[in-house]
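Data block below; observations after.
Only one protein chain is missing from this complex, and each of the others stays in its spot.
Chains here go by letter, A and B, matching the order in which they are written, and residues are numbered from 1 within each.
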Amino acid sequence: MKKIQFALLAWALALCTPLAFAQSTTKIKVGLMLPASGTYAALGTAIENGFKLYVTEQGGKLGGREIEYARVDDESDPAKAVDNVNKLLKRDNVDVLIGTVHSGVAMAMAKVAKETGTLYIDPNAGAGAITGSMCAPTTFRSSFSMWQSAYAMGEVMAAKGYKNVVTITWKYAAGDESVGGFKEAFEKSGGKVVKELNLPFPNVEFQPLLTEIAATKPDAVYTFFAGAGAIKFVKDYAAAGLKKSIPLYGAGFLTDGTLEAQGADAEGLLTTSHYADGLGTARDNAFRQAYAKAYKVEPDVYAVQGYDAAQMLAIGLNAVKGDLTKKAEFAAAIEKTKIDSPRGPFTLSRSHNPVQDIYLRQVVGKENKMIGIASKALADPGRGCTP
Amino acid sequence: MDRSAALFVALVFIALALVPLVAGPFGIDLVTKIMIYAIYALSLELLVGSTGLVCFGQAAFFGIGAYADVLLSPHSGAPSLLWILPACVLCAAGAALLIGALALRTKGVYFIMVTLAFAQMAYYIAHDTPLGGGSDGIYLSAKPVLGQWLHLDKPVVLHDFTLTCQAAVFIFLALMLRSRFGRALAGIRVNEQRMRATGFSTYPYKLAAFVISGAIAGLAGFLFAVKDGFVNPELLGWHLSAAVLIMVLLGGLGHLRGALLGAFTFVLLQEFFQSETIFGAFAKHWHLGFGLSIIAIVAFVPRGLVGVPGQLRERLLGRAARSAKKLPDDFF
Partner (left out) sequence: MDFTAFLVQCLNALQYGLLLFLVASGLTLIFGIMGIINLAHGSFYMVGAYMAYVLAPIVGASFGGGFLATLLIGVSLSVLLGYVLEWAFFSFLYEREHLQQVLMTYGLILVFEELRSLLVDDDAHGVASPEWLSGTIPLGGLMTYPVYRLFISAVCLIVAAGMYYVFKHTRLGMMIRAGSTNREMVQSLGIDVTFLYRVVFAAGVALAVLAGMIAAPVSSVYPGMGNSVLILCFVVVVIGGIGSVRGALLAALLVGAVDTVGKVLLPQAAGVLVYVLMALILLWKPEGLFKAG
């Protein structure tokens, strides 16, 4: 019987040795680490679709080399993040890492990528640390930083003349960075954040805090929530009767992808983000048409971010003619190029974060319609990044 | 002592030692993870298999060991293994003392729920308070070293060090379970009331077992933090507590080698169901197959894999074979 046990053990151990050896050098392997399950699954799909759309538009080749993919479902679980990145790097031997939605997982990706010198493009996660303390010459971001959309909204609300504002968000890194960015802009212009309310992430029992807001009677409220929390907050805010009396403002994701669920409660809300509906530019229209044709759904901000990640990869690869060992030239090429994105052209800051226009949007029906530019060519300060 | 069991365990350790020679970097990583989980499972085997205390909060001690490493490590320069390893183990043991003192006032079903609740408390401390660094987790700035040659940031060195720890824990537990202390624990597991009736004060023994178990789980957590270089609150989450219970049951309760088998099989089972080569696009629903497997295993193989040879023997050779087998004095 012990022989059977040992044989099983040996067989199973043999399974561990990598079955696939390194691919031939003509193809570039792109490792997609995105959520395929859980609440963020739709976002992961959008990013992947956007990325692949660009590659298809280039004929499946970037920098003269064909692109192939390896995928891992990160399940938005930071506990498995390092394991999953290692699967892509050590088992699948990818050349480029793309991912992800959840900031905690992306932070693990950024760390491993930095330590191994792997090229890494972040197509969503907005944590400051990724282009801050964990920045690297091989790390790029095609999305935004939490600070950016919040700072822009701070400027907008200061310009509207509000003096006293209450902020409310989840107590976690993204929430802290959002409120921090907002506060920086708002208080610079003489406004005051009278109360910073928060609750543990991802708790959605907002009632006690809504009562607090009503008791404090500020001029306006600034908030950051995303996903299920955003849906609930907007609905609860309206249900508490506050929508009519204390205007609510938010950073982008409050109304991105949530309008269907929020219904009439979201009507008229103003938010800031780096993308909007109804931009009307030729570039955006072409992108939206192509995406809708290929995937039968309208694209969203996540699809744009994925699309732009592929653009950035293409720019770099074209500059080094497909030779990924030339990391310095790769980075230099992307740093000095203006990326022609559906959101509008943007460049990269020193810490490789997009320097872009932040739009002011209003909810009209089921769309976040752009009504103006909140902040032109806003750059994330990249605090903590030592080049 | 069962000779075939001892031989099996020895062979396992030799095979694990040879892994760096045959496997690539991913394989070494995977095996190191399995060994860390095996140490984690051994800690729970002491509680559940040997003492009969079903603890549903073991992840708390695992996570505390991991977080202790990250929080105690200096920001620059590698800490010495000589102080940081004992420090992390002590943190976990301390937490086990506090939690055990309260939880062991309850019994049976209550104990299960109370240990779960306390682990959740630790989870929320890591998740919500500044102490824990929040839901995104914290980076480990430098991995420990010992002298010139033992650098734990090198995968092969970490693999060998983990193997040494695993062997040490195994031998320690095997010796402990043979001692008077171990016999007392076995007595508590079989019938606590009877033990108390004979004048044995069972509470200190249970608490001691709880603390030792917590310390070993903390060791496993420490190694995990060193391996990943990154900790987050999910390490204290109840899914990890459930996972180690599954490992121990899967391998076989009451046998130390069951913990090894269970950790190994558990990880392989997960890898199997997550594999896109086998399941294609359905792989993202791997929890379904995995959940069904757990139900099936608990329903049909409740004595675990260790009991499989015995069950097969019974089926094939009938009752006579069972009576011929020695009574289970082997917990090895």
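Just so we're on the same page, contacts are C-beta pairs under 8 Å (C-beta built on N, C-alpha and C of every residue); 3 or more make two chains touch, one makes a residue touch a chain.
Only a predicted model underlies this, so the values are computations on that prediction, with no experimental measurement involved.
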Check your understanding: If the hidden chain were put back, which of A:56, A:189, A:207 or A:285 would touch it?
Key -> A:207
Study note, to complete from the structure: Of B:168, B:278 or B:298, the residue that touches the missing chain is B:298
Review point. Given the contact definition stated above, which residue among B:203, B:238 or B:272 touches the chain not shown here?
Key: B:238
Study note, to complete from the structure: The missing chain sits against subunit A at residues 37-39, 41-42, 171, 197-200, 203-205, 207-209, 211-212, 214-215, 217, 227-228, 231-232, 235-236, 239-242, 245-246, 258, 260-263
Exercise for review: Quickly run down the residues of subunit B that touch the omitted chain.
Suggested key: 48, 54, 56, 102, 105-106, 108-110, 112-114, 116-118, 120-121, 124-125, 127-130, 238, 242, 245-246, 249, 253, 285, 287-288, 290-295, 298-299, 302
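As a convention for this text, only the chains that are shown with their structure count from here on.
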Practice item. Let me have the rounded angstrom distance from the C-alpha centre of subunit A over to the C-alpha centre of subunit B, please. Key: 36
Exercise for review: Within their complex, state which residues of subunit A touch subunit B.
Suggested key: 1-2, 4-6, 9-10, 12-13, 15-18, 36-37, 41, 71, 73, 77-79, 81-83, 86-87, 90-91, 103-104, 107-108, 111, 115, 127, 134, 171-173, 200-201
Check your understanding: Any idea which subunit B residues touch subunit A in the complex?
Key -> 4-5, 7-8, 11-12, 15, 19, 22-27, 29-31, 33, 124, 127-128, 134-137, 139, 228-230, 232, 234-235, 237, 240, 261, 264, 268, 274, 276, 283-285, 309, 312-313
